[in-house]
Every structure is written in structure tokens, then in C-alpha cells.
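Every protein chain except one is present and positioned as in the full complex.
Order of writing sets the chain letters: A, B, C and D. Residues in each chain are counted from 1.
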Amino acid sequence: MTLNLFYFLSFVAVLSALMVVFSKNPVYSVLYLVITFFAIGGHYILMKAEFLFIVHLIVYAGAIMVLFLYVIMLLNLNKETEPHKSNILKFAATICAGLLLMVFVGSMKGAETLTNARANNETMIGNVKNLGMVLFTDYLLPFEIASILLLTAMVGVVMLAKSEKK
Amino acid sequence: MNALLIVCGLGFISLLSEIFNLKKGLHVVVVLGLIGAALTFVGDLNVTTRYFSNMLIFDRFSVVFSSLIITVAAAWFCIARSYFVGDTHQTDRTALVAFTVVGGIMMVSFHNMAILFLGIEILSIALYVLAGSNKESFFSNEAAFKYFIMGSFATGFLLMGIALVYGSTGSFDIAVISNHVASNRAALPGFFYVGLFLLLIGISFKISVVPFHFWAPDVYAGSPTLITAFMSTVVKIAAVGAFYKIFAQCFLSVQASVSGTIMVIIILTLLVANITAVYQSNVKRMLAYSSVAQVGYILLGLISDSAMFEGPLFYYLASYAATSLIAFAILERVESTKGTSTLDAFAGLYSKNPFAAFCMSIALLSLAGIPPFAGFFAKYSVLSIAIGANHLEMVVIAIITSLIGVYYYFKPVMAMFTPNASVEVVFNTGEKFIIGLLTLLVILMGLLPDKLISILG
Amino acid sequence: MMTIFLIFWPLVIALGIFAFKPANAKLVAFVSALVELAVCLFMFVGFDSRNATAWNYQIPWVPSLGINFSVGMDGISFLLVLLTTGLMPFIILSSFKTPNQKPADFYALMLLMQMALVGVFTALDGFLFYVFWEMALIPIYFICLIWGDENRAPVTFKFFVYTLAGSLFMLMALLYLYYQTPGAHTFDIQALYKAGRALSSAQQGVIFWGLFLAFAIKMPVFPFHTWQPDTYTVAPMEGTMLLSGIMLKMGFYGLIRWLLPVVPLGVHEWALTAVVLSVIGIVYASIIAINQKDFKRLIAYASIAHVGLISAGVLTSSKIGLQGALIQMLSHGILAFALFYICEIISTRASTRTISSLGGIRVGAPILTTVFVVVILGTVALPFTSGFVGEFLLLNALFQYNYILGALGGLTIILGAVYMLHAFQYMMLGKHSPQASRVSDLTRHEKIVLYPIVILIFMIGIYPDPLLQISEVAVADLLEGFSNFSAKVK
Amino acid sequence: MIPIEYYLWLGAVLFSIGVLGVLYRRNAIIIFMCIELMLNAVNLIMVAFSNYLNDAGGQVFVFFIMAVAAAEVAVGLAILVMTYRNTKSTDINILNRLKW
Partner (left out) sequence: MVDIKVLISCIPLFPLLGFLVIGLNVHKLSHKTSSYVACGSVLISFFLSIIVFAELLGLPPDQRSLNVTILRWISTMGFSSNIAFLVDPLSSVMLLVITGVGFLIHVYSIGYMHDDAGFSRFFSYLNLFIFFMLLLVLGSNYLLMFVGWEGVGLCSYLLIGFWFKNHDYNKAANKAFIMNRIGDLGLLLGVILIFINFGSIDYEMVFASASSVNVTTLTWITVLLFIGAMGKSAQIPLYTWLPDAMAGPTPVSALIHAATMVTAGVYMVARNNILYSLSPVALQLVLVVGLCTALFAATIALMQNDIKKVLAYSTVSQLGLMFVALGLGAYASGIFHMATHAFFKALLFLGAGSVIHALQGEQDIRRMGGLKKYLPVTYMTFFIAVLAISGIPPFAGFFSKDEILAHAFAQNPLVWGIALLASLLTVFYMFRLFFLTFFGNARAGEGIMHHIHESPKSMAVPLIVLAILSFIGGFMNVPGALGGSTWLADYLSPAFHSDFAGEHHLDHTTEYMLMASVVGLTVIVIAVAYLNFVKKKKVPLEDGQLRGAASMVYHKYYVDEIYDRTVVRPLHWFARIADDVIEKLALDRLINSVGQLITGSSNVLRKVQNGSIGFYIFVMVLSIIVILTLTTVAEL
């Protein structure tokens, strides 16, 4: 059952990911990307990372993608204005990505031999309580630092996007 | 750690000063604050302190590198006054730079991949913005744009690397990873190496080695000159420091399997960067290629004997930072006076501004590695270590390319000393003072390298 | 401590010169050069060749890398220091009348140059030697770049890169030797000697070439000489004087101090090749000199020819050859200075240096001509002039080394006469040409510069004994180990 | 239980599609999205490892990645908007005045 679910979600994720790339209209791409995110979120649930699933949806589908849509609308890009690359370049791009995939896949066997694998025990590492413990003990510093990151981004965005009054 | 907090604090202060309209003294405060932050390290040189369950470790390396970053940043602030004071976004810019410094410090003192990652990102994101901070300039826009797309693309690979390394070692902690790798070398899965390489590639992008250097010349050339100076000094130190920590501390035991690839990268970097720089007529762009090339020498020392290179690495970066600051400071003045940063802008500088020409020449000579300036000793230590490790063919390449380096470093020199009626470039006293100080430093470092070079390792 | 003074006194003045009015810079420089010379002469009086270590001085410089600030003077070094300090006041004095926009900068660079040169000749630490070696390049580059003639930028740059390239090979060789020193590596000269001699023949051969390249380019030996004529031609007079008078002696000094004793086997194996190159250089440059139209360029080629003989003599690794080389270096320094000065006097007054457009200068300038004759006689090594002593000893050594090479090298005395007399004839003799009629006789200032030179030319030619005595012990000591070693090889 | 390789493969495929998109398209917005896709692929792998190794660290790390992704997108889009003001285009090929 889980395996079938995995296959299904994977299928959706890959398909809509491809559609992100190949859709001509940016708005469609955004929507396909949202679908991909949902599919990935599904995987999180499969892996019992419920909290992450929630955060994932809120951040990605809720915030990031909305931002994308907002910019597309703002800049009025919801048309097929993009001049396309030549076919040779597209072909080369595809070959390239394919090669990269092959390298990845080729190297990704042997994971089952991991020496420190502690799979199959039933502690719920993905639940809120557990994650909260880890986040606010071991990873407290990165968590705090992340705020600086966001502050930086905020300051930066304000600075850049603000239109100057001449 | 205190320094980190102080620098963060400086960021906040500068943001707050916008609100409370305290912009006037801000620049001075920041400089003093940075100096203060550097001073907090004074007692810590021989103490190793761990913070937040090993997230950060301030050992000798981190302390030295952090203070270097902070000091260089302070010096940079001094010469970059014109970038801040009087600008509408003074506070924003100040805060962004301060946060960049925070990211830099994290990059040289991290003990956990999460800190490394966040450090890199804080630094990068702030830099994306700073590169584009001259909003009306098309070039500045393009620089920010290119930097952003390529940077975030590279981040993807970096993260993939971290993920794969995490997967094969089970931890983000440097010590744990290091121990695990050392004790289970035979049992490491194939994707560990993929992860390792992607991790290194991710940082290689930041330190801009060929073939991951493409962004550097364009971004350096497009950004406001002072930001370019910042990128080639503070940012470079942080990135190289991070590379060193990853390469020499975290993955010490698998260096052998990486060094072959890095060797090829070094050769490419030395050749491509140096040769391409020859044709540049824009000094700013030339310095960008030069900055790429310098990394090639650093890496050569690094792969030859990373333990022994620790001290020379610091020396190299310090001397490079000092010389770059001189060069960029003068470049910035020349550019803003003449409206261009091509070689022509430098023509006849000597007749009107002998002091500037003198300092610029020393900076360029130092970059070219001519004794007795600091750059020479830096390069010398690289060659020395490489010969000690019997990388003779690499040394030959390094020597040939550094000769090519002389070729382009001397172009501005020749231009400056060619008689040519030209406009006088105005330097205010502060700038003169700091440039003179840096020049003196470059000479003194070259003459008395011992203390600096043996501060580490 | 005296050595330290000799090295750093010019530096102090070079920095201090900016405190004076620019107009006074030349005086300051001149006085400081005189002071340095006085100190040097004082040392000359007290020189005890058997106790030359008295002037050694050593402090750690970069202890972590085994680098010391170690200087000292034996007879060989002392002679070259004497040359440097002796020639410097003359060069400075000769520049007094040249209009100069930035005199302070100019003289500061000259003094820096002096410091580096004295440093090169006294360094007893491989690294220190290298640093001084390169440091000498910077001031001269700027002197040529700022005060040179038309088209100087590319030419001086070529000079810079060429010599730099050579010296980088030297750096590699020195570093290689450094890593051969036992224990904590060191650049101490004695340790390097030991390390070098312990190497296998093939390794020594490689080191030989690494070092030789650097020195050969500096001297310059055929076929590494192509930078030289151009550079001499575009450089300002003072630059050319520094270059040919003192700086190229660095190459010989390098050969003597840093090549022969370091890799005796390498020398044994490769000296013949190097000597052959040098001898080719002698003949080749002499022949090219015949074809020169520009007098300054002619002197440049003549310099290559002379240099070839000196380097051939040094490379024979014989005591007589070394002695001859040393005395010839002094002589060549003086003669080159005088030749370039005279060339400058003529070319500024006639506004041309082209031999064929001059002629008949002797009519209006008999004293100049007489001085010129004396200098030329020295250049063609007429006995009782300074040129002869060295040339004879060098030919002696070269002929002992190999009869054929000796005979070929000897051609220099014929060909030298050919080009020098030819140039002299068409510049000074014959009918008065319009350009030459602008050439008036020597001024008082010029006489003050040139008369001592003339006296020196004869003094060294007639009574070279004190100078030969100075270096005798040092040369013998230097070659002691070498000859032992080659005896073992044979 | 799903084998870890499956997730790795899926992650690799998504990552490669992201790379493909970056290479394939000229529209900066799409490229940004593809980079997001790449980050998500990494997230997926991270979580899979975390689950497999039974270590919460991986999942915490994903939070940080998300934070970074959000920050990056914000900055990226700001840069895009700024550039768009000057060029009226989101085509990456328009921006090649800095070269050689």
C-alpha cells in the first residue's frame, strides 16, 4: 500500500516537475510547481514527518509560490513572451541533465550498507515535540541565526524593490 | 562569540539608527564597533571555546580568521566611506555589510554544517543585494542578477552535497563526520564521494575557482567598486577559510581522493584566470580575474600540505586583503573622478598624484609577487610548500602563470607612470591615511612575515 | 655591524630624502653616497682577508622557515660592494645636470637600488639573497619607466619580466636545495652548499640550470640577452649606468657565490655548455656591435661581449678565472659608467646618437675626445688600463680550460677594437658635421666626474695588486671545496 | 517500508529536472522556480536520510533550508523586479553586457 502510494506520489511529483519546466506560461509553471510541492509533502507524510509536511505546505505553497504568482502578475508576465532557446541548446540541456541524473543514480546505490543506519525503530522523530526538542537545544544557534538571515533578506528586499523617488 | 554578537549588534544598531535618525555618527560607530569586536579576541588566541552544543568552535584558527575578517572589514569601512555616508540607504547598506561579516565569521568558525550553510547564505544573500545596490546602474543590476541566479544554483549543489554527506555519515557535526570518515573509510557508500565533491564544488563556487568562476569577473566588474573590494577581501577570506575547514579539518582523511581533482582545478584556475586577465583593459575586471587567480595559488598550497599551510594561508589572505584594499580604494577614487576604470583612467596618475601612484604600484607589485612586499612572501610560502610536497610540475605552472600575472599587473603601472595630462584625483586625508597605512602594512608584512606566518600551525 | 650600516644607510636616506626640498635631493643623495663610500674605504683600509668573518652579522628573520638575516663580506663580496659604493657617487654626480621633474623620487630610487645591490653582494642566506636580488629590480624598473626614452614602457617591461622569469627559476632551485637541508630546513649558505653537494649528478645538473638561467639572463649571456640592448637604449643614462655598471655584476656574483660552490658536479657536467654559450656570446655580440648605428646600442652589445668573457672565465671555476672576473667586473663597471656618460654628453649636445651623423667632434672638444680615447682603450683592454688586467686573467683561465674556446674568446680583443675604433672614428674624427659642431668640450662639472674615472682606469691597470689581494683568500677558500670535490670525481 | 534508494532516486530525478529547467529556460522566474525544485529535492533526500538514520537533525536542517529558500526567493524576486524596471524583461539573455 505505502509502496503504491509512493509510486503514485512520485509519479505526480516528477510529472508536474517536468510540466514546470515545459509549460510555456509561467502561471502554469507555478501551478505545476504547487502540485509538485504537494506531492513532496505527501512523501513527508509517508516518512512520518508530519510537522515538516505542514511547514512545507505553509512555506512553499503558501508563501513562496504566492510570492511567485504575485511577481508574475506584478510584472505582467502571464503570457508566452519568453523567446525560446534554440533546439540544439534545449537538446544539450536535456542531455546534460540526463547525464547528471545518471551520475547521481549510479552513485546512489549502497545506501543499504550504511553503517549507522538505525531504521525501522518506531520512535517518532518527525513529531512536533521531538523536533522542537532538537531545534531548541542542539540547533538553537542556527535557529536564532536564521532570524538574521531573514532580517538580511528583508532589509535587502526592501532596499532593492523600493522604487526611488527621483 | 562576543565578536559575533557585537557585529550582529552593529547590524541592528544601524537599522535602528534609521528610525531614530542617528545616521550621522553611524559610520564611525561601526568602525569602532568592528575594532572593538576584533579586540574581544585578544585573550582568546590560545583558548578553544565551544558554543551551543558544538555548533560554533572558536579555536585558534577561527579566532585568527575571524579577527582577520573583522579587521579587514573595519579597514574596508574606512575606505568605503563614500559608499555609505550621504546615501539614502546608508543604514540598510551598513546593516547588510555587518550581516555579511556575521556570515563570514560563521563560515570560519562553524562546527556544524547547519552553521556553515547559514553562514554562506547570510553572506550570499546580503551580497546579492549589495552587488545590486547601485540600482540605477544597468551593470549593477546585471551583476546582482547573475550573482543571484548562479549563486542560488550553486547553493542547490552545496545542499545536495551536505545531504549526501549527512546520509552517509549520519551527522552534521564536523567532528563526528570527520571521525566517521576516518574510521569507516572502506565502508563509505559511493554517494559519500558525490556528496563530498558537491560540497567542495559548492564552496568552490564561492571562492570562484575555474570552472566555477564565471560569475566572478562579471559580478566584480558590475558591482559598485567598493563592494567589489569587499567581495574580494572579506568574502574571499571567509570562503577560503570555510574551504580550508572543510578540506583540511573535516575531510582530512580522504584528502587523497580529492586532491587529484583539485589539482586539475588549480591548473585550470591558474591558466584561465591569468591568461584571460592579460587582455583586460578594465582594471576592475582585471582585478577580478586576478582575484580568481590568487585562489589558484592558495589551493596549491592547500593541497600540498594543508596542515603546514595553515599559517601561510592566513598570511596569504591577510596580505591579499591589504593589497586589494589599496588597489580598490585607489581604483574607486580614479573611477569616480574619471568616470571609467579602464587603463586610460590611470594614465599619468603619477604626475598628478604621486602618492596614489606609489601606493597603487606597491599594491600591484605585491599582487604580482615581487619582493619585498607581502604578496611575494605569500606566494613564496605556497611555492615552498608545493616544492616540499614534490609538486614540481605544479610549481612550474604556478611560476609561469605568475609571470603572466606580472604581465597584467604591470599594465596599470605602466599607464600610471606614462606622462599624460590628466585630471587630479582627490583623496581626502582619511583615505590617504588609511591607504598609506595599508601600504606600510604591505611592506612591513613582507619584511617581517614571521609573526604572522607562524601565528597558526 | 659595518655591513648592516652599508646596507641600511642608503635606505634611511632614501626615506629621509623626502624631508628635504626637492631641489636639494641630489645633494643629499650625493652626500649620502659619499658617506657610504667613505665608510667602505675605511673598511678597505682595515681589510684583513684572513679574518673576513669579522663583518658577518646574523639575526633570525623568519625563524619558523629557517630564514636568517645573515650578511657578511669576504673579499669577493667586498670588492663588489666597493664597486657599488664607489660608482654610486659618480652616477649621482653625473645626473646633476639632467633636468628632473621629481628629483626626490629619482634619488630615492637610486639609493634603494644601492641598498638592494649591497644586499645582494653581502647576503649569506639563500632567501635573503633572493629577496635582495628581486628588490634590485624594482627601483631600476621605475627609473627606466619614469625617466626613460620613447617606447620605454614595453621595453622596460620586457626587461622586467625576462629577468624576473630567470630569477623565479633560481627561487625554485634554492627552494629545492632548502628542502635538501637536513633537520629543520634552513637557507644558510653553508647548509645549502652541503645540501647541494650531496645531490646526485643529475639533480645537480637540474639545479645548475635553474640557477644559471637566472644569472645568465641578468648578465646577460647569449642567447638570453635580447632584453639588454633595447633596455640600455631606452633607459635614462643613470639607469643604464646602474644596469651595466653594477647590476649585471649580480649575475657574476651569483655564479661565483651561489652556483659554483653549490653544485660542483653540475658545474662539472655542464660548465662546458655554459662556457660555449658565453664564448658564442662574445663573438656574436662583438660582430653585431659592428653593425650598430646607435652608439648607445653599440655599447650595449659591447657590454654583452665583455660579459661573455667574464662569465666564461668564472665558469672555468679556476682561481685565476675568478680573480680575473672580479677585477674585470670592477673595470667594466667603471668603463661602462664612463662610456654611457660620454654617450650622454654627446647625444644631449648633438641631439643624436647615430654614429654616422656625427663626426669631427674632436675639433671642438679635444678634452672630451681624449677622455673618450682613454675609456675606449680601457674597453679594448689595452695594457696598463683597467680592462687589460681582468681580460688577461680571464683569457688565461679560458685558454687553460680549453684552447679553442680560449682562442675564440680572444677574438674579443680584435673585434672589440674593430667596433670601438670604427665608432670612435666616425663620431669623433673626420670633418666637422653640423650635429657635431654643437658638441662643446667638457664642462667643469663633467670634468669632475670624468677625471677621477680616467685616473681609476689607469690606477687599476697599473697597480691592481691591492684589489687582487683582497679577494685572493676568499677565492681560494671558495674553490677549495670545489676543487677537492672535482678531484674526487676524477 | 520504502527502501531508502527509492527516495534517493526520486530526489535525484527531481533535482535533475530542476537542473534541466535552469538549463532549458530563459525566463528568470521559471529558473527561480526550478531552483526551488532543486532545493525541494534536497529536502526530500534529507528527510529520507533523517528517517532512515532515525536522526532528527536532518529534518531540522530542512527547516533551515526552507528559511533560506524563502529568503532567497524574496531577494531573487526583488532583484528581478529591480532589473525588470530597467530592462523590461525577465529574459536572462538580455543581461549580458558584462562579458569578456
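Things to note:
Keep in mind that, in the parts below, contacts are C-beta pairs under 8 Å (C-beta built on N, C-alpha and C of every residue); 3 or more make two chains touch, one makes a residue touch a chain.
This one's a predicted model, so the numbers in the text were calculated from it and none came from an experiment.
In the whole complex the chain that is left out makes contact with A, B, C, D. Interface note: of C:Phe30, C:Tyr162, C:Tyr176 or C:Tyr193, the residue touching the hidden chain in the full complex is C:Tyr162.
Taking the complete complex into account, C:Phe384 is the one of C:Phe5, C:Phe96 or C:Phe384 that touches the chain left out. Screening B:Phe138, B:Tyr193 or B:Phe355 for touch with the missing chain picks out B:Tyr193. By the touch rule set out above, chain B reaches the unshown chain at residues 145-146, 149-150, 153-154, 157, 190, 193-194, 197-198, 201, 205, 211-212, 214-215, 217-218, 257-258, 261, 272, 275-280, 404, 407. Mapped onto chain C, the footprint of the missing chain covers residues 158, 162, 223, 226-227, 284, 287-292, 319-320, 323, 360, 362-363, 366, 377, 382-384, 389, 392-393, 395-396, 399-400, 406-407, 410-411, 413-414, 417-418, 421-422, 425, 428-431, 462-465, 468-469, 472, 475-476. Think of the hidden chain as still there; on chain A it touches residues 85, 89, 92-93, 96-97, 99-100, 103, 106-107.
Convention: only the chains that are shown with their structure count from here on.
We define each chain's centre as the mean of its Cα atoms; on that basis chain B and chain D are separated by 26 Å. Separating the CA-averaged centres of chain A and chain C is a span of 71 Å. Shown for chain B are the residues in touch with two or more other chains, namely 114, 118, 121, 125, 128-129, 132, 135-136, 144, 167, 170, 191.
Remark: chain B residues 8, 11, 15, 51-53, 55-56, 88-89, 92-93, 95-96, 99, 102, 106, 112, 114-115, 118-119, 121-122, 125-126, 128-129, 132-133, 135-136, 144, 167-170, 180, 184, 187, 189-191, 193-194 touch chain A in the complex.
Against chain A, in their complex, chain D makes its touches with residues 1-10, 12-21, 23-27, 29-30, 32-34, 36-37, 40, 43-44, 47-48, 50-57, 59-60, 62-64, 66-75, 77-82, 84-85, 90-91, 93. For chain D in complex with chain B, the touching residues are 8, 11, 15, 18-19, 22, 28, 31-32, 35, 38-39, 41-42, 45-46, 48-49, 52-53, 55, 57-58, 60-61, 64-65, 68, 71-72, 75-76, 78-80, 82-83, 86-87, 92, 95-100.
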